[in-house]
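Take this structure, written in structure tokens, and hold onto it; I'll ask about it next.
Of the protein chains in this complex, all but one are displayed in their positions.
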Amino acid sequence: MIPPAFDYAAPTSLSDALALLSQNPEAKVLAGGHSLIPALKFRMASPALLVDINKVAGLAYLREAGGWLAIGAMTREADLDRSALVREKYPLLADTARMIADPLVRNLATIGGNLAHADPANDHPATMLAYRAEVTAQGPAGARTIPIADFFTGPFTTSLAANEILTEIRLPARRAGDGGCYLKIERKVGDYATAAVAVQINVNAAGVCTSAGLALTNLGLTAIRCAAAEAALVGQPLDEAAIKAAAQRAAQAAEPVSDYRGSEAYKRSLVTTLTVRALRTALERARR
Amino acid sequence: MPEINGFGHSMKRKEDARFLQGKGNYIDDFKLPGMLWLDIVRSPYAHARIKSIDTSQAAKVPGVLGFITGRDLEKYNLHWMPTLAGDKQMVLPIDTVKYQSQEVVAVIATDRYTAADGVAAVTVDYEPLPVVVDPHKALQPDTIKVRDDKDSNRIWHWEVGDREGTAAAFAQAATIVREKIYIPRIHVASIETCGCLADWDGVNKRLTFYVTSQAPHVYRTVLALVAGHVGLSEENIRVVSPDIGGGFGGKVPVYPGYVLAVAASVLLGKPVKWIEDRSENLAADSFARDYHINAELAADQAGRIVAMRMDTVADHGYSDAQASPSKFPAGLFHIATGSYDFQKAYMQVDGVYTNKPPGGVAYRCSFRVTEAVHAIERMVDILAHERGEDPAEFRLRNFIKPEQFPYMSALGWEYDSGNYHQALRVAMDMIGYADLRREQAEKRARGELMGIGISSFTEIVGAGPAHQFDIIGLKMFDSCELRVHPTGKAIARFGTKSQGQGHETTYAQIIANELGIPAEHVKIEEGDTDTAPYGLGTYASRSTPTAGAAAAVAARKLRDKARKIAAHLLECAEDDLEWDKDRFFVKGAPGKAKTIQELVFAAYTNHPSDLEGGFETVHYYNPPNLTYPFGSYICVVDIDRGTGQVQTRRFVAVDDCGTRINPMIVEGQIHGGLTQGFAPAMMEEMQYDENGNLYGGTFMDYMVPTAVESPKWEVGETVTPSPHHPFGAKGVGESPTVGAPPAFANAVVDALWHLGVRHVDIPITAPKVWELLKQHGAALEE
Partner (left out) sequence: MSTHHIKLTLNGETKEADVPARLLLVHLIREVFNLTGTHIGCDTTSCGACTVILNGRPVKACTVLAVQADGAAVQTVEGLAQGGQLHPIQEGFHQCHGLQCGFCTPGMLLTSAAFLAEHPNPSDDEIRWAISGNLCRCTGYMNIVKAVQYAAEKMRAASAQPAAAD
């Protein structure tokens, strides 16, 4: 399996990278390369130019500031996985990174690439929907902020323009009473999800849910945010009844299709099961 | 002097050094001056007429040097080749493709990147034709005919046993169970794919063919048969099989790519390399299994098995390309009476063509034994459950008893030795069987699903005795040529070919054991047909039973010669000498002795005048019978009612493979074999849709287990030597692959039987289990 021919450039500044993209409409950004290079090998993509942004400084970081956790787009999954900050305060993100691909892939795969690729089977999109994240896109005209809810426009498509680079992802910084969890059913390590559920909640001292984010992976044409399920949680004491009610609604929001990973009914039922289990874990974590 | 390291020593492997330091020599590591690269255009359709092939764009790619199509081969009558099962298959099609990923055009270029560009630039215009994928449909009267050169899709019909007697026994039986059991199509998926490098020397008219082959001699003969008429003569063919990155049966068949590389090398006068991609390997190379079995088992009132009947459809795809002994088109499937003592059995098998890739290799299994063991072990479990009995007790009652060996089975095999009761009891003790049953009852009361599965298999390996076993006429003996140098160091050559089994170590240990030369000083060579004695290769766990035996007998022949020399040197009668490890001594006078090193030296420097000089011999070993390894496995699983996921909590494997030469290597073989039993039981399958499109054609969707999914094996052993093998060994590489799948299936069904589940086909995936739970009202809806 051999990629077709293409040109390659490795700019060292963001402005050079953006310029290259603007000059070459057939160019593609190369980040971790772990979706793009396999696609090239199967000749399912044939960009004229790859603009490698690995040499652009300052795109890989994790920092809390101004009420957000800011993550540089070139941050590798492995670095999310091994970050104590992420593990302690952002368990939903930690769970997600750990379930992506395998340890070797995670050493190169980036969170920015995972979102920009917008494969409905990618794991970060649902997680970012649950977090109510926002991203920064840099283009020739400067930076703009895109709320994650507006980011995924279809399978493998996003609201990024061809000459824009995703540079940063921001999640609301952890508050007291926050808890999250990502649960994914996969057939083996390295597999995409049969079904996966991302939940991020906040509960107050009285045990009442004050906010909830709930989204699904590989159960539709894009990651699916389950607004009805979220609504079923907010304002409720987070007991088993509320959890089950939310799980029912999450299952209704799913749009699974039968395939070799399982029937539509199976996947829908997984949504219920995983949502219940993820909410229980998230609640436990919120109380810690 | 290093240790001798005979039998029973876990000597560290001699071959490790090169593999640990990146100095292994696998096929893709070969590079010859001027080497060209071959790549293949393959069919996207499972059945289609080729309307046209356009290579004009590809010809413009700089570095693309040429193409080979079926029409080109037809001119030399090279477009067909024989399979090892005596059928034939296309090298390249003339006008119709018969399965997805079939080879259509070969592209030859200066390097692999250019060859790939050439392949991408070839356009083939197809007219899709209707396909038949289901072998049962293929057997119906007015269906699509897969092979234009045959009258029907039925390749062969084979039956064995006593049809009437079996029917009569069924008529009188107290309990009869019936089940449809499908053993799906799977793939060996060795981590190294297949490949070759053909190097034609036009001046000397000589072909050197480097290839990933488990059976290099057979390849040489097949090449001579295929291309003899165009001038490839067997003495001018040298097949070299280098280090192999896993074989498991997949590197026994001859693939079209090999013939194409040879043809290209001859045409262009340059060395030509062809290395498969993983997707080509999965989609087009020989598969394994694909047996549809209708099984019936009957017991009397007292719970004794009285009769078995099986009616089976064997899907071979477009050609019967298995490497099966010619007398047995369904391989050794009639070992299916298993470990049980009953005398009425009958089976019939129909081999069928479908629009799927050709094959039927013995994947880490001696010719269809996996299918046989799965069928009988599932049926025995179903019968025990049906009678409301503990499956262990039911087995213990029905096993062939130790004193019944040698035992003639209902379908005609003479089992050499066994102690099935002991193996099962050891396994039950290791796992704490009674406690587990108690735990299971408690859990069930709480609505939790836990299952315990047993498999007490009998294997049949070491093919085989020349009167019964041949592949395309070649008798299935194997060989050893043993030469000891003057300083007492040896080289031994074999007709087999290791793919990780550690032959360089174990064969050396056999010779060390018999001749007293330290194993470290016995160099083992395999895989070069110019130097190795003829042999049928390594598969079906036959190396130790055949070539290993040949080594022992060859060493013994030389020991006899050493005795003569010792008598000469010590001036005594041969009968006065006794052998001890590495020397002959005069009976009653241990001080009067000559070591093997002294005796060998004398063979070159001071041998008796009536004796030939030198110290070498060759032996072709024709086994008097097959060997019958056996074992009992017990598996414990927990099932998640919410997701259908099955967790293997424990797996105990007690194997009896007779004498163990190197226990460390044997244990490694068992671990690997068990994992290759787990994989098809729980994860792997090649599925085709109704149009013959494969799902499972890359490692993203062909589910080879990682270290995370693979169970943690607990192994035990019993030792019942083979009475007819020179040192009592039976062969081991495959038993675990054969024995493990029913243990998993039985455990899962055991967990679900009380819900009304009687059977589940492998692979037992989470969605499959969930559908069963759902059907029987046991799925946990959170």
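By letter and in written order, the chains are A and B; residue numbering begins at 1 in each of them.
Everything below uses one rule, namely that a contact is a pair of C-beta atoms (placed from the backbone, for glycine too) under 8 Å apart; a residue touches a chain by one contact, two chains touch by 3 or more.
Here the structure is a predicted model, which is why all the values come from computation and not from measurement.
Considering the whole complex, the hidden chain is in touch with A, B. The hidden chain makes contact, of the residues B:Thr83, B:Gln501 or B:Thr765, with B:Gln501.
Considering the full assembly, B:Asp28 is the residue among B:Asp28, B:Glu389, B:Glu448 or B:Asp470 that touches the omitted chain. Although one chain is not drawn, the whole complex shows that of B:Leu129, B:Val704 or B:Leu780 it is B:Val704 that touches it.
Summary of contacts with the chain left out: across B:Pro44, B:Gly165 or B:Gly668, the touching residue is B:Gly668. Along chain A, the points of touch with the absent chain fall at residues 1-10, 30, 33-34, 37-38, 40-42, 50, 52, 54, 78, 101-105, 107-108, 189-190. Taking the whole complex into account, chain B touches the unshown chain at residues 12-13, 15-24, 26, 28-29, 31, 112-113, 188-193, 243-248, 277-279, 499-502, 664-665, 667-669, 671-676, 698-700, 704, 706-708, 710, 712-713.
Just so it is clear, only the chains that are shown with their structure count from here on.
Centroid to centroid, with C-alpha atoms defining each point, chain A and chain B lie 44 Å apart. Of all residues in chain B, only 112-113, 116-117, 120, 277-279, 642-645, 683, 687, 695, 700-701, 703-706, 708-709, 765-767, 770-771, 774, 779-782 touch chain A in the complex they form. Of all residues in chain A, those touching chain B in their complex are 1-2, 4-5, 43, 102, 185, 187-191, 194, 244, 247, 260-263, 265-266, 269-270, 272-277.
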